[in-house]
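In what follows, a structure is listed as structure tokens, so that the remarks can point back to it.
Note that one protein chain of the assembly has been removed; the remaining protein chains are unaltered in position.
Let's look at subunit A:
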Amino acid sequence: MYKILKREVLAPTLFLFDIEAPLVARKAKPGQFIILRIHDEGERIPLTIADFDREKGTITCVFQEVGKTTMELATLNEGDSVRDFVGPLGEPSHIEKLGKIVCVGGGVGVAPVHPIARALKEAGNEVIGIIGARTKELLFWEDKMRNACTELRVTTDDGSYVRQGFVTDVLKEVVEEKGDIALCVAIGPLPMMRAVCNMTKEYNIKTIVSLNSIMVDGTGMCGCCRVTVGGQTKFACVDGPEFDGHAVDFAEMARRSVIYKSQEQAAVERFNHTCSCGCGGGK
């Protein structure tokens, strides 16, 4: 059992957990992920590592309620435990000194981009961070990102905070202002990563994205996370999760990510259903 030492509500439907897993924390690196399972009937879900504390032996996970499992996870409190917690999985981010690097985090993607930005800055790069959210209340970790980056720019889609616009709008300004960007790291919803890649391709800026495919085992065994990169089939769990964004077949990725949409909806409805019979909504 893996104990939840800290629970924080970052924004509506957005949660942070520090989970006790010393063996994972000992080896965790930016860019990697974990797989957890809440209970014996639970599914195995991958979550990107948002931070780690080797001394305390904890892994920080940030997640958004999107399906039944993440909703159920959000009901857990400090002191509760999850049944299984395995990692660190996937290849770590490649950290080296390149010069000027832009790190883009959209929505919940701010969490996984944070340790990468921090490591890149520690490696001596000039890291320009860009974070964005749909609206002010969904924006989180502005302070942490400001510390992790050389400079940080913030945007909201609806203009409720700082400025109105997408992260790609800010990215365009940064690119034109700064020039010679050596690398762009973009993590967020698929449409955002796709939009960033379309833009950076025009400027010929190498771009790394992190793909959160559907997974089961996370060790290269099931092949369900497969994604086409540069015409070749790759497994996001062992070859990734980071890939050259300009080579990723985003259309395929988007279609594969909704394979279980109808089942997920049914599961969510059951989970949210409450009735007077005391059945607990299928729980």
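To be clear about the criterion, a contact is a pair of C-beta atoms (placed from the backbone, for glycine too) under 8 Å apart; a residue touches a chain by one contact, two chains touch by 3 or more; residues count from 1.
Here, contacts and distances are computed from a predicted model.
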Should one name the undisplayed chain from "ABC transporter permease subunit", "Glycine cleavage system H protein", "NAD(P) transhydrogenase subunit beta" or "NADPH-dependent glutamate synthase" using UniProt, the answer is "NADPH-dependent glutamate synthase"
Answer key for A:P88, A:P115, A:G132 or A:G188 versus the chain not shown reads A:P88
Of A:T13, A:S81, A:N198 or A:T219, the residue that touches the missing chain is A:T219
Those residues of subunit A that touch the unshown chain are 23-24, 26-27, 37, 41-44, 68-69, 83-89, 216-217, 219-224, 226-228, 233, 238, 252, 255-256, 259-260, 263-264, 266-267, 270, 282
